Structures are given as C-alpha cells and as structure tokens.
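Let me begin by handing over the structure; questions about it come next.
Removed from the display is one protein chain of the complex; every other protein chain stays in position.
By written order: A and B. Residues from 1 in each chain.
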Amino acid sequence: MGEIRLVKLRKEFKGTVAVQGTDLDVKEGEFLVLVGPSGCGKTTTMRMIAGLEDPTSGEIHIDGRLANDLEPGQRNIGMVFQNLALFPHKTVFENIAFGPRMKKVPRDEIRSRVEQVARTMHISHLLHKLPAQCSGGEAQRVALARTLITNPGVYLLDEPLSNLDAKLRKEMRAEIDRLHKDLRKTFIYVTHDQEEAMTLADRIVVMRDGRVEQVGTSMEIYHDPVNQFVATFFGSPAMNILDGEVRRKERGPAFVFSGWHVPLKDLGEVPDGPASLGVRPEGVRLEGATEGYRARVSLVEPLGKETLVYLDYGAERLMVAVAGPTFQAQEGEMLEFDLGAGRLYLFNAKGGRIGHE
Amino acid sequence: MARRKGRRYKWTILPMVSVPILFLVVPIIFFQVYFSLHQWTAYLGEWWQADFVGLDNFRDVLGESRFYLSFLRSLIFAGSSTVLCLVIGFTLAYLMRDPFPGRSVFYLLFITPMLIVPVAIGYDFEMLLVQKGPLNQLLSWLAGREIQVAWFAEAVPAFVSIIFIEVWNWTPFVFILMLAGITSMPKEPIEAARVLGASPVQIFFHVQIPLLRPVIVLALILRFLEALGEYPKVWSLTRGGPGSYTETMPVYLFITSWEHFNISKGAAMSYVVLLVVAAIVYLCIRLLVREKRTLEMLYGR
Partner (left out) sequence: MTKAAKRRLRSIGRYAALGVWLAIVAFPLLWALMTSFKPPYQWFTWPPTWIANPFTLNNYRVVWLGELLDTQYVQSASIQTPFFALVNSIIIAGTSTLLSVILGVLLAYGVSRYGILSERSLFRLLILRMVPPIVVAVPVVIYYSTLGLSDTYLGLIIIYVVTTLPYSVWMTKSFIDEVPVEMEQSAELLGASRLRTIWEVVFPLIRSGVVATFMFILILTWSEYLMALLLSATNISTLPVQLNKYEGSTEGRLYGWQQALSIGVTVPLIVIGYAIHKHLVRGFSFGMLKR
C-alpha cells in the first residue's frame, strides 16, 4: 500500500519538456521530497502522479497497478494544493465532509468521521466557519483534514507551506512531520525550500530543468552532492565555489585559484584544466588557521549563534566563512583561514563532480 | 487630508452628474402622476388645461383584461426567453471553456447577434418567417416533408417566433457573461474535488454552479428586465398580431398612447407598470448587492 513507481515518465508542453524521462521508486510509508528551483518539473511530476496531468509518455504504477488511465479519484491518493483549494462557498465541515459525501457515505458516519478528524487537526471550533474566515494556518489544517478523512494510501503535498509566514511555516512543518509519523503512510512533498526538504525528508529527489539530479537521504545529498548544482542548492549560506584550474606541477597535483595553491590528494583521472573548488562556509576555518591562506574582510554578520564573515580573496565573488558567536573582525582587516577543515569538492567546467576529495 | 480632498471632489462631481439625471427623472415622475390623474385629449387644448379625473384612468386600466393579458404575455415572454438564453448561453460557454482550435472564430460569430440593431433583426426575421419563405423551406427540407407554418398568422407560432428572436438576439449577452464567469473560476477547487473522488456531474453541481451563482443571478436579472421592455423586434415583426396574440405590454402601451392617442390612459398604464417594475427592480438591486457580498466572501477583495 502506498508504493509508487515511475517508469520513464515524460511530460512535454507545446515545445518545452517539463519532465524528462524520469524513473523513480517511492517506498511504502516514506517521506519523499521533490525539491528544486521553480520550473524544474517537481509540481508537474506530482500532478502526473495525481492524475491531474497526463504524461506524454511513461508509466505510473500505484500500489503495483498501472495507473495511467485511472481518474484522480480512483488512485487512492490525497492531495493538498499550494493554495489549499478549499471550497469557498462551503463551511469547514462541508469541506471536510466532501470526500465521503461524494462516495455516498451515510450522513451519521460522515458526521462522526468529520468530528474525529477535526479533533486530530485541532479545528473542531472552526467547523461552522467559512474558509475566508479562517487564518492561514487554520485553513491549512482544514485542507489537511479534508485529505485525512479519505484515508488515502499516498499523501501528495504541493508546496503547502509557501503561503505562510515564517513562524507559522515552522509550526506547520512540525505538524506535518508528526502527522507522517502517526499515519505511517507515504508522503510525497514538493517544495523549493531546501531547508524544508532537509528536515522533513526520508529521501530527497533533487530536480532541475525536468531532470532528476540526485536521489538520496539528506545526509547523502548534503555531504555527497553529485554535482555543483546540488552542492550549492543545499546549505545556507551556500557552498563557496572558487573558480580556478587543476594543474599537475612539480609539487604534485593542485588546484590553483587567485594566486593560491591548494594541494590535492587523490586526483585520479582528472585532467588539467579549468575547474571549480567547492568549500562549505563551515569548512572555512578562521580561528587558529595554519594553512596560510589570506583574505580581506569585506563584511561581518553576527547572527547570534554564529558569525558570518565575508572574505574578499581577489575574485569577483566573496567567500563566506562561519565563525563562532564571539568572533570579531574589522572590515578591511586581513585574516588567515584554512580550507582543509572540512571536505573539499572538485567540479569540472560543466559543474559535474570530479575526483574524490 | 484625503478625506478633505474626497469631499471636495464629491461635491464638484456629484452635482455635475445629478443635474442631468434629476432634470430628467423628477419631471418625468411629475408628468407620470399628472397624466394618470387627468384626462387630456390633445386637440382640445394644452396639457395643463386638462381635466382632473382622479382615479378614473386607473380604473380604466385596471379593469381591462387586455391590459392584464398584455402584462401576462410580457412575463411569459421575458421569462421563457431569459431561461432559454441562460440554458443556451451557459451551454455554449461551458463547451467553450477550454481552448480549442477555432475557438476565437466561434466566439466572434456567437457575439454577433447582440451587436445588431434590434429593429433590423425584426425586419430580417420578417423576411425569413414569411409563410412562403426560406425558414419553412429549410424546415421542410430538413424534416423531409412539407412544413408551412404560418409564423405570423397563427397565435402560437407567432408567440414562439418572438421568443425565438429574443433568444437569438440576446443569448450572446448571457454567453459572454457565463464564459467570463466560467473561465475566471479558480481551477484548484475543481481539481481538489476530482482528487476527492467526485464525478464530473457532482463537480458541476457542487463546486462549479455555486461559484457561478453571482454571474448567473446577474444575467437573469438584467435579461429579464430588458425583455420585459422589449419593443422594436416585436413591433417590427408582428405589431402585436395576429389579433393581439403577441401583444406584450410595451406593444399595448405603444398602441394606447400613439395609435389610439389616449395619452391619459397610456400614462396611467405606464404608471401601473412602472410601479410593478420599480418593485421588481428594487428587489433585484437588493439581490445584486447581496450577491456582490457573497462574491467578496468567496474570493476576498
């Protein structure tokens, strides 16, 4: 129950390819997040799973059956839309009761089920109100309740939190997480927010321009990105990308940038030529630096639990480093930093990951 | 500051607009009342010399079955043509809600009847509906047998004709409103309903129609009131005939005032009709205001 399999799923719209030949297996009960920038195809993919969009080619299997020709209502799924899509002319009660009512469930049973679901979602006091009279968070719960009552095998959530303010977003995120753990059903969640993806997902599917870039757990995605796009998408502040060259010299293979020289241990087959080095901000160590790199402080941002330091190392972009909460520096000051504290990632000119570092 | 500006603006503009309106409306009400209470025969003197006859004119009008019949005919005419316009207009709009090749061509052609001068439509159909005319010939060809309906000379066909022409003329009006309403409906509630397992029929009645209620009500009100007062087409087509079978209220009013020259009776009749229509209009405006509130509640501002 709740397994989904996508085989070479492809969707074209008048000339553009929204989703390119995607294969994906969704395990029963897992929390899968489709994440990527706008237009990457994540929502389209979800809509195809739901049956609201027909694939140009490829297959969708739900619970082991081919679902391509099934209507959305026959696929044993529930969906929460980005703008909630509550029926504005119906009360909260009627909204929640809609699903069972369409399936001709007897009225008494509907009533008890609605009340039960309302209790679970803490909205019992809203049942007689209209959606327009509910706040953002309340409406969100109504949308969830409406799906919950139909007890589907798979829950599809399309950017459900993007219309909420920051504080509410964190609250609802926790709620959704709790809901998933209680229900133990498959959740497929679409978002463009990498932080949401990292915190909620069992597995993450990173998409760009209709293609799946990487599938993995949060840790895999974060620590082992398959290319530059994935590496810079996750993590805030984003990973530092230093443009330079790989050169095999007398001293051994090294990455050369802005006059600096980073020795590389295991290059393997990597040829000489233009490349980029990736370092996460937390990997740029400012305190107790010994490696001898130097740069000028451009901006210091104290954030409370840590301090962000922006360094000008002679290139166009600034390097971002993370220092402790008590770190202090003057603008214009010259600072020493280490690069070897964390992992280093090497990317070729096209953004692919090369070497093992 | 803004309020002061607003007030200044208000008191400059409103008089500008109110003057022509009051210039027309107030005297008309006066004359309406005056003439319904006086007996004026044009060639006997000026209107201010007319005799006061109290409620005699009203007695004439209200005691006359011809008047009631004409009003009844107007109600049937307006009611059935409005309902038909709604059904056809809505169906057309519903069929055209999604883009398809040729959609704009259909749209332009469908709105055309509304752009044609009504009296011209009347004369056009007069040509078509002549007993030995193209419509009958076409119908005969379609049915495979001789059809020679006397669209003017017989009561029921004549009434059907005027209803049909009204529907032909004004369906575009309802069509445009319905199409705009349907296409501006948010898609997500419908998709949500699909995912929740509702059949297309269920979606239609439980989601789409309720969302369209304000537009539907508006179309019904506007069309009904306009159809009550429809004059040019009926007049140019049948003049109320045969006999008085298509004599709707505007036609009878016209005949009374301008063919029989019974101005006083015409005024009294207008007055009665005006009162009834005013009552209907008042109710309709309240209904419209309420629908607007519903709309705002549905969609926020």
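Simple rule for what comes next: a residue touches a chain if its C-beta (ideal position, glycine included) is under 8 Å from a C-beta of that chain, and two chains touch if they have at least 3 such contacts.
Worth saying up front: this structure is predicted, and the values here are computed from it rather than measured.
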Per the definition of touch given earlier, which of B:51, B:64 or B:226 contacts the omitted chain? B:226
Looking at the full complex, which residue from B:37, B:61, B:149 or B:263 touches the chain that isn't shown here? B:263
So which of B:115, B:143 or B:156 would be touching the chain we can't see? B:115
Given B:190, B:203 or B:273, the residue that touches the chain left out of view is B:273
Quickly run down the residues of chain B that touch the omitted chain. 2, 5-6, 9-10, 13-14, 16-17, 20-21, 23-25, 27-32, 35, 47, 88, 91-92, 95-96, 100, 106-121, 123-128, 130, 132-134, 137-138, 168, 173, 176-177, 179-181, 184-185, 214-215, 217-218, 221-222, 225-226, 228-232, 236, 249-250, 253-254, 257-258, 263, 266-267, 270, 273-274, 277-278, 281, 284-285, 288-289, 291-292, 295, 298-299
Over the whole complex, note the residues of chain A touching the chain we left out. 54, 69
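Just so we're on the same page, only the chains that are shown with their structure count from here on.
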Roughly how far is chain A from chain B, going centre to centre by Cα mean, in whole Å? 57
For a test of understanding, state which residues of chain A touch chain B in their complex under the given definition. 50-52, 71-74, 77-79, 81, 83-90, 98-99, 102-103, 130, 132, 146, 150
Of chain B, residues touching chain A in the complex: 186, 188-189, 191-199, 202, 206-207, 210-211, 294, 297-300
